[in-house]
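For this view, one protein chain was removed and the others were kept in their places.
Up next, chain A:
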Amino acid sequence: MHSIFSRINNVSALLSSCMMALFAAIALSSFVFTADPKGDLGLLSVKVYPASGAKKAHSKQELAFVNFNVTADLRPLFHWNTKQLFVWVEAEFNNTKKSENAVAIWDRIIRRKDDANLKVSGKNKYMLRELTKSFKNAEPAHYTLKYNVMPYVGVLTYGEAARTNAPVEFPLVQKRV
């Protein structure tokens, strides 16, 4: 058959299979890049205050405030199929027998290779809190710097770039100044 429909049909079928093959090739190619960059994460201070939130859901609980330093060169993670990096600092801590917590306290989206050499000294963007609403029984926390490589096409990959050397204790709750 050489009707106009069959021609359209053939051309679009060929086009879509070629596209799919190309996408698959690109997605597979990113497995070749296995960079595993490491950096440093240092804690400057940790303080615990009672929350004075206006929101009902957030009131009557303790919040921790963290100052930290991050230096990490994540430029090796950028290759031709890297759309962006999502990096975040996470606090991981247990509460004796009650809960295991992992809380992202800071994050950043990196869209260009030039911006991937991280030198940040910052404080938590998001609330650091415990499930029981108190840090009294919380064990010392590990802080880690993690990243998520997001591709133009294909599989999302995750990794850890830094970790504090020793767990850091939560101090006793202070009165709000």
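Going forward, a residue touches a chain if its C-beta (ideal position, glycine included) is under 8 Å from a C-beta of that chain, and two chains touch if they have at least 3 such contacts; residues count from 1.
The rule is simple: contacts and distances are computed from a predicted model.
Engineer: One chain of this complex is not shown here; going by its UniProt record, which of these names is it: "Alpha-1,3-glucosyltransferase", "Translation initiation factor eIF2B subunit delta", "Adaptor related protein complex 5 subunit sigma 1" or "Signal peptidase complex catalytic subunit SEC11"?
Structural biologist: The chain we cannot see is recorded in UniProt as "Signal peptidase complex catalytic subunit SEC11".
Engineer: Out of A:33, A:49 or A:86, point to the residue that touches the absent chain in the complete complex.
Structural biologist: A:86
Engineer: Which of these touches the unseen chain: A:103, A:120 or A:173?
Structural biologist: Selected residue, touching the omitted chain: A:103.
Engineer: So which bits of chain A touch the chain we can't see?
Structural biologist: 1, 5, 23, 27, 57, 83-84, 86, 88, 90, 97-104, 107, 109, 111, 126, 129-131, 146, 148, 150-156, 158
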